[in-house]
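Heads up, one of the protein chains got dropped from this complex, but the rest are sitting where they should.
Chain IDs A and B follow the sequence of writing; residue 1 opens each chain.
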Amino acid sequence: MIVKVSDNMISPLGMSTAENYAAVKAGRSELKRHDGLWNLPEPFTASLMHREAINEMATQYHLDEAYTFFEKMIILSAAKALEPTDIDPSSEKVLFILSTTKGNVFLLDKHETGFPQERVRLGMAAKQMTDYFHNPNTPIVVSNACISGVCAQIQAMRELESGHFDYVVTVGADVQSVFIVSGFQSFKALSVEPCKPFDANRCGLNLGDAAATIIYTRKDQVEDTDWVAIRGVIRNDANHISGPSRTGEGSYRALRAVLGDMSPDKIAFINTHGTATLYNDEMESVAIERAGLSNIPVNGLKGYYGHTMGAAGILETILSMQAVDDHTILATKGFETLGVTHPLVLSNQNQKTDKRAFIKLLSGFGGCNAALLMAKGGEL
Amino acid sequence: MDELIYTLKQQIIEALNLEDMTPEDIDENAALFGEGLGLDSIDALELIVLMEKNYGIKLQDPNQGKEIFKSVAVMADFISKNRTK
Partner (left out) sequence: MMQHTVHITPESVVVDGKVLNHQEKGAALLTELYRKHIGDYPKFFKMDTLCRLGFVASELLLQVEGAERFVPREDRAVVFFNRNASLQADTTYQATIQDPENFYPSPAAFVYTLPNIVTGEIAIRNKYYGETLFLVIENNDPDIISRQLENTFQDPQTQSILGGWLDCTDENHFEAQIFLIFKS
């Protein structure tokens, strides 16, 4: 079985999983309005890293100006996840998988001349990480839009099942830029206020910087306290390249397949994509209802971090694991009144739970959807 | 107005990559969305950019688009009344 060994998150809310979980449980967020940042004509709300703090920490890890900010984030997160383990990252039995949508895309700006253009390539950015750890294996980069973080975990599970590797370091990250923000603004998909997932007055998403890492291994005997990645499923809407399917086709099929023979009664919550756009949240409510899972509590974490894109699937999975270990269903920050067609069990207050499994659900451009089922070893 | 309508048709064909169409193929009173040309949500967003880029008209609310983009004729009428370029 595939089991979590260690994890880390670096975000504007903290440099460790523990710091982040504490902040989220206390209801904090670094979502702020930015006017004129990067000379963008329209304001936007985002949760952005304090770059000086990261650059300072990076020097302690010998990450200097030869590394882009994105590369520093991924290497720092991987390094911190590796620290408490006795894994040798230079071993050929260790694989690195990177989940990102745009990597070093800022280098496409003509005025950015500090790095060779080849670093725009996601494989080259990932290679900065594997070279840092002296790892001999070609890193795999998952670039599957916003579901990349769950896809990367599914790839890790498959690599471990096949026995090719003993450990997979799964890192997800994205750093905001003019490229990304202006693009979402052209879609009129951004809310200038902090986002309101599933709310009747929701009006769009916020963006966020983050890096998150989960290290997985394969174990024949699983402890009660182990976190087991049971199953991951990816399905497509086959409908539109950027708009979600009105029938939640892919999301529904992913949910239906991911449960397998686990009883829905064991599921503490479904942690949704919940971007707070009109269409996404409505679509997820349709999918959950079609899958017969409307009675299971649902939550969304983008009210704390915004949409962290390549990091989201990993970051939100880590927080969900922390929450279950803390017997908690984290509040959906930003939610007030239900604004989707199908009733869902949602709250803007932390709730208690004694259940020990959850589903992580995501959707992304290209009509793709992914679901991941995680449970404590004792549930199996 | 005829000249504006013709120019607008050319600009729409270019902006929306309607490769096999000429201005003569577009009926200025036909629906742009739904039936007619069958444009989608991304096309609507691209038309908003076209309005600003070519005519200096900024639409704050994308929902205004539904009324303005009913047909090329309606669009041309709106542009002639609101253009700043």
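Keep this in mind: contacts are C-beta pairs under 8 Å (C-beta built on N, C-alpha and C of every residue); 3 or more make two chains touch, one makes a residue touch a chain.
These figures come from a predicted structure and were not determined experimentally.
Engineer: Just to confirm, in the complete assembly, which displayed chains does the hidden chain contact?
Structural biologist: Displayed chains contacted by the hidden chain, ordered by label: A, B.
Engineer: Looking at the whole complex, which of A:V233, A:A287 or A:L346 touches the chain that is not displayed?
Structural biologist: Candidates A:V233, A:A287 or A:L346; residue touching the omitted chain: A:V233.
Engineer: Which residue from A:L63, A:C151, A:V169 or A:V298 sits in contact with the chain not drawn here?
Structural biologist: Touches the omitted chain: A:C151.
Engineer: Using the touch definition up top, pick the residue from A:V141, A:A211 or A:I230 that touches the left-out chain.
Structural biologist: Of the candidates A:V141, A:A211 or A:I230, A:V141 is in touch with the missing chain.
Engineer: By the contact definition given up top, give the residues of subunit B that touch the hidden chain.
Structural biologist: 15-20, 42-43, 45-46, 49, 52-53
Engineer: Mind pulling the subunit A residues that touch the left-out chain?
Structural biologist: That gives, for subunit A, the contact residues 39, 41, 101-103, 105, 108-110, 120-124, 127, 138-145, 151, 155, 158-159, 161-162, 164, 178-179, 182-187, 233-242, 249-250, 253, 257, 364-368.
Just so it is clear, only the chains that are shown with their structure count from here on.
Engineer: What's the distance between the Cα centroids of subunit A and subunit B, rounded to whole Å?
Structural biologist: 38
Engineer: Along subunit A, where are the residues that touch subunit B in the complex?
Structural biologist: Going through subunit A, the ones touching subunit B are 186-188, 240, 242-243.
Engineer: Using the touch rule from the top, collect the residues of subunit B that touch subunit A in their complex.
Structural biologist: 40-42, 45, 48-49, 62
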